[in-house]
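The complex appears here minus one protein chain, its other protein chains still in place.
Letters A, B and C name the chains as they come in the text, with residue numbers starting at 1 for each one.
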Amino acid sequence: MSTPEAPTRTPSLRKRPVPVIFERGAPGRVGYSLPESDVPEAPLDAVVPAAHRRSRPAALPEVSELDVVRHYTALSHRNFSIDEGFYPLGSCTMKYNPKINEDAARQAGFARLHPYAPEDLAQGALELLWELEHAMAEITGMDRVTFQPAAGAHGELTSLLMISRYFEEKGERRGTIIVPDSAHGTNPASATFAGYKVVEVKSDRRGNIDLEALRAALNRDVAALMFTNPNTLGLFEEQILEVARAVHNVGAQLYLDGANFNAILGITRPGDQGFDVMHLNLHKTFTTPHGGGGPGAGAVGVRAHLVPFLPAPTVERDGQRFTLDHDRPKTIGKMRAFYGNFGNLVRAYTYIRTMGAAGLREASEMAVLNANYLLARLRDHFEVPYDRVCKHEFVLSGRWQRDRHHVTTRDMAKRLLDYGFHAPTIYFPLIVEEAIMIEPTETESLQTLDAFVETMVAIAHEAETDPEVVRTAPHEAPVTRLDEVTAARKPNLRWRPEE
Amino acid sequence: MSTPEAPTRTPSLRKRPVPVIFERGAPGRVGYSLPESDVPEAPLDAVVPAAHRRSRPAALPEVSELDVVRHYTALSHRNFSIDEGFYPLGSCTMKYNPKINEDAARQAGFARLHPYAPEDLAQGALELLWELEHAMAEITGMDRVTFQPAAGAHGELTSLLMISRYFEEKGERRGTIIVPDSAHGTNPASATFAGYKVVEVKSDRRGNIDLEALRAALNRDVAALMFTNPNTLGLFEEQILEVARAVHNVGAQLYLDGANFNAILGITRPGDQGFDVMHLNLHKTFTTPHGGGGPGAGAVGVRAHLVPFLPAPTVERDGQRFTLDHDRPKTIGKMRAFYGNFGNLVRAYTYIRTMGAAGLREASEMAVLNANYLLARLRDHFEVPYDRVCKHEFVLSGRWQRDRHHVTTRDMAKRLLDYGFHAPTIYFPLIVEEAIMIEPTETESLQTLDAFVETMVAIAHEAETDPEVVRTAPHEAPVTRLDEVTAARKPNLRWRPEE
Amino acid sequence: RRESVMKYIPATHAERERILAAVGVRAVEDLFRDIPAEVRLKRPLDLPPAAPDPTLLAHLRALAERNTDCDRLACFLGAGAYDHFVPSTVPHLALRPEFLTAYTPYQAEIMQGELQAIYEYQSMMCELTGMDVANASMYDGASATGEAASMAADLTKRTEVLISTAVHPEYRQVLRTYTSHLPITVRELPALDGVTSVEAARAAITDATAALIVQSPNFFGAIEEGEALAKAAHDKGALLVVAVAEPISLGLLRPPGEYGADIVTGEGQALGNALNFGGPYLGMIATREAFVRRIPGRLVGRTVDTAGRPGYVLTLQTREQHIRRAKATSNICTNESLNALVAAVYLATLGRQGVVHVAELCARKAHYARERIAALPGYALAFAAPTFNEFVVRCPVPPAEINRRLLTHGILGGLPLGRFYPEYDDCWLLCVTEQRSREEIDHLVDHLETVR
Partner (left out) sequence: RRESVMKYIPATHAERERILAAVGVRAVEDLFRDIPAEVRLKRPLDLPPAAPDPTLLAHLRALAERNTDCDRLACFLGAGAYDHFVPSTVPHLALRPEFLTAYTPYQAEIMQGELQAIYEYQSMMCELTGMDVANASMYDGASATGEAASMAADLTKRTEVLISTAVHPEYRQVLRTYTSHLPITVRELPALDGVTSVEAARAAITDATAALIVQSPNFFGAIEEGEALAKAAHDKGALLVVAVAEPISLGLLRPPGEYGADIVTGEGQALGNALNFGGPYLGMIATREAFVRRIPGRLVGRTVDTAGRPGYVLTLQTREQHIRRAKATSNICTNESLNALVAAVYLATLGRQGVVHVAELCARKAHYARERIAALPGYALAFAAPTFNEFVVRCPVPPAEINRRLLTHGILGGLPLGRFYPEYDDCWLLCVTEQRSREEIDHLVDHLETVR
């Protein structure tokens, strides 16, 4: 595989650190261009009293336009993105982000529209929101959908607050939320943030929730079960109907964490499964880009009985006109200013209109096929803790490599970087030791999947024959492993100007 | 300088070849989306007779949109661009290409405008062309300017053909073009292409044209002297007025190759120096991007006596209306279809409007200051064949390193790549052995210039102490030196499908 | 199969067959048998048909054109979303796909670009606000303020937050929603003449008060008496939370950190982010060193690699949901990193001088407009306090009516305050940024003169 190299005595270019932007440039250098004031000159003190003005300018960079361009271009070349390679991050649905979505969202008619522009000036935007809501309602089987949440966790909080209002309306006060031990961290965190006590229920040997344990945990203080289906093991909860029945029997609400919706588009609908409320991550299933951590867009769908509690405003249609309805007496209020991450909603709408019903179903079919393909090809090389047909993702364990060769899942993940792949999600879900969570998505080609399999197998082999190279990986990245302990003990969270 | 690395047994990622796009994908895979036909179905034979149709589709790639995105993103990461680093390519004026120029040129009102759209529908474009012509006339001191040439060499040809028509009009037939031995290759090539015999005149010891030799070469068969000023040594021709007089004395025309205009914006004007006709490379002095080899945009300016011969059409103004004048009886005709590389003309116009008169002058002042700064700091480390104040660029020689250490200019150029710099222009002009032609431009910062100096000095030092590392450079690039001999002996100029 | 679908799903028919064989099932349906038959969808989803790219783009162009954006109007509307000039560098650099299509930098070694950019962003935020620590972003200004309330309650172990009615009404709504089921009570402090009264604040703050929350410049555009308010809060052991909805003001105004703010929240949209009909925007939160372990959201820290090279990592993650779960300082996971990057590129481009320049332009133009309108018969300034780039005008006719008339002249008027403050239904919140020329301001004034 490797090729002989001529001798070099230079430090690798890629490993040369990029100075922080504050260390570029020179005092007095500028990279902007703005007009001078064209209004009659007034003494600055008359404009803003000195007492309110800052004594010295903020110590921002002093760089030319080319300095700025070089800096951020260099930083962009020290990243790993979907456009560059395979990103099998389980639970994150790193599918291709279509370019046409960007062209749609960046149009001035959307990007330069003020949120308080009179409704008459925003009919196109409101129509898009209305159409998107109806598409999402059909896809999820819910009655109405709000797009106010900025992300999945925000959607969770929105949902829990609606559930609280729902019980208030019924004159009930419930204080407990149940989450499976396989749940994503945002589930319990959101429950706490909504003022609930969190009770965790364990999973059974097949990777389903343990029905007995669930029944035991359910009582009239339980407001809801936060349920992820397919769950974070990539498995569909086979007893979903029993779960729904059990939850409803104590009058609790059934909440779906829809982060894994990419497995079931057009195949099954949470609304039909008995879910009362759910969130979707449009930045996963619906191709809006992750932006290196955000922004995303959350969508929350509810059944009729929760509609009155939706955040305000909602988008309504009368005839050919679209309006914002702020007058929602039972609303939980607002989860953020304005209406949601509109720019990403344009992208999601564009994607849905590109795919259509058949296309969305096909996406889920291929996402599931690709995951099962990888599972089939990797099963002999890594331990498979839950050996079932998976959905859009699956979880392996690095236990064999750890126990036999003292090579951890982290080591193997870092080694993958050397071969040009992003690592899978690791050490999650918590119920699997040395977890390796792999989600290929439908947008990756068979050629890419095969290359990934060969690399995983090669790394498993390296773990046996050359463990050191794996333990010290990555070797190809701009930096080697970073000292996270010191980073946390003596946090350096900002550059400081020399006084 | 160098840092210890952990052992790696993987081939360097950056050095892994990118497969040709034909080897990506799979039979039947697609990456496009177009509507089906919405007109009444007709048998294809009725639309286009079978005899005229191709028997099999062209063997183009069969890839998904993500395949395409990954391929060209990967290729883009194997390039070197101004946005990534210093590009001291002499004679090429690799200055920063402003982003605002791109925003201006990519507007639908320009980019989606059809060249045969009626004039009433193109008033904005015509106004821009008119304004740009007048700005360029003022900058050069010429009477009119055409933007039809697609590049500098195209401008040379345009100019020479106008000169021929000029002499025809006067009933003269002249067959010779004089070019200095320091001239760029396009000068003699253009002269030949225009049907002229080329006579080369040597330069003197100061790097000026040898006046005696010039006078000796001048006679009534000489149509023009193609002159570059500042010349390709980066030196201003001190005897420019004598040169002009000598040329005009035999009734010949004085032509300026204006590729080096970045040295003299607002400082001196060819029209005032006695030039009759000249070309500009808007992709050099006026910041239009080089696009990896093109497109550029040539501009040709002429004095009044050559105006009748300009390519058609010209842009004229009557009152508030702008028109295309195709009715130019003495025109040489057309040099290409339509009006020129309009997209780049929008960029050049944007740049001129950004800078204004003072800004353009300042650009040349700093371009010249930066060049002289580099010369001052490098003079002790490399031979300086023409030791004078330079203009926007200067030429060193690698003779010392070649003779003392058997390290050639090419070796040192390749070694620069390892340090993250593009190489200077090398082995040009031809009159300097082992030439190293350096042009910093005004858009590079002192920090960048200093880093470049230190690297050049370090390489000169390596040539002494560690010549092998220089001779075998580059080591950091995706590939090492390439076998150009085989490439030319057994040309492989295309991928071929297996039959 | 439609190309519009195939272009995103590369598997050809043959490849799909190979995959089915390798998986060992005959049909894809076999992979969905774990879904109870009665809830498997028997019909295709009822959605609009798949649209080929050209058709779809035409449709989206038509939708966009059914909006009237700020390129087509002279915008005097602000109120939490601002029309500032965005230099070309911002979209060209921040939207590079290497940034746009990357995930959260969990694999730090191959995400140094993102991490360093956010570290630099955090530093810029600290410089602007005068605080010690800023996080990697929150959802938006309103939700960041909501989070600040529970942060303050935790830090002080107190149960009440006091918020001025001069804080953006939507921020207050969000605060109420956020705290509705937490052991935190929200009390509003009426701002009577357009600013928060220091006396009223001092009177209202009790030793149950976790924080006093003000906005400066506040919703009425007025600059609050930060120093005195900080003292009032600190005297009773409460924290001062300052929300900054218009961060461009910090180019000119005293940074909250300088006058004693304990937590600064804000909306970073104005820093190079598009108006986008309200989102995605940029939630900012910054605080003092002492409170770093209670700050919500992600933090990037600088450290070294095994070879001693500087490098960047997500740090102090034990605050976060994926480690701490139910005990996390917040539930936030996906944030607004790209908007933070946009802000960083914007601030780097404007730089030390440019941020002052743009802030002064805003202040001077707004001041000019304010004086001219105040001089108009029938119009008056509602409040006296000094302002930055927004101010409130009392109008002789209903503001909504004025806006209708201005629209016919291509002017997007200010916000009629009545919507949020019934008591101010004759009041109009105007915003003047550097984007407005004197000519546009004079037009506005001329038209107002005719509207009486």
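One rule holds for everything that comes next: a contact is a pair of C-beta atoms (placed from the backbone, for glycine too) under 8 Å apart; a residue touches a chain by one contact, two chains touch by 3 or more.
What you see is a predicted model, and the numbers here were worked out from it, not measured in a lab.
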Query raised in the report: Which shown chains does the chain we cannot see touch?
Result: A, B, C
Query - Options B:63, B:178 or B:225, residue touching the unrepresented chain - result: B:63
Report summary line: Considering the complete complex, of B:53, B:170, B:404 or B:461, the missing chain is touched by B:53
Requested in this report: Give the residue, chosen from B:30, B:280 or B:396, that touches the chain omitted from the document.
Outcome: B:30
Query - Contact partner of the left-out chain, one of B:146, B:314, B:344 or B:401 - result: B:344
Report task. Write down which of C:61, C:234, C:322 or C:438 is the residue touching the left-out chain. Result -> C:61
Query - Positions on chain A contacted by the hidden chain, ascending - result: 3-6, 25-35, 63-67, 69, 73, 98-100, 102-103
**Report entry** Residues of chain C in contact with the chain not shown
**Finding:** 3, 53-54, 61, 71, 85, 87-88, 92, 97, 353-354, 357, 434-435
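Definition applied: only the chains that are shown with their structure count from here on.
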Report task. Could you work out which chain's C-alpha centre is the most distant one from the centre of chain C? Result -> B
Query raised in the report: So, what's the distance in Å between the C-alpha centres of chain B and chain A?
Result: 46
**Report entry** Touching two or more other chains - residue numbers and ranges from chain C
**Finding:** 2, 4, 8-10, 15, 53, 87, 89, 92, 97, 306-307, 309
Query - Shared interface positions of chain A, touching two or more other chains - result: 15, 25, 29, 33, 65, 69, 73-74, 77, 82-84, 96, 98, 354, 443-446, 472, 480
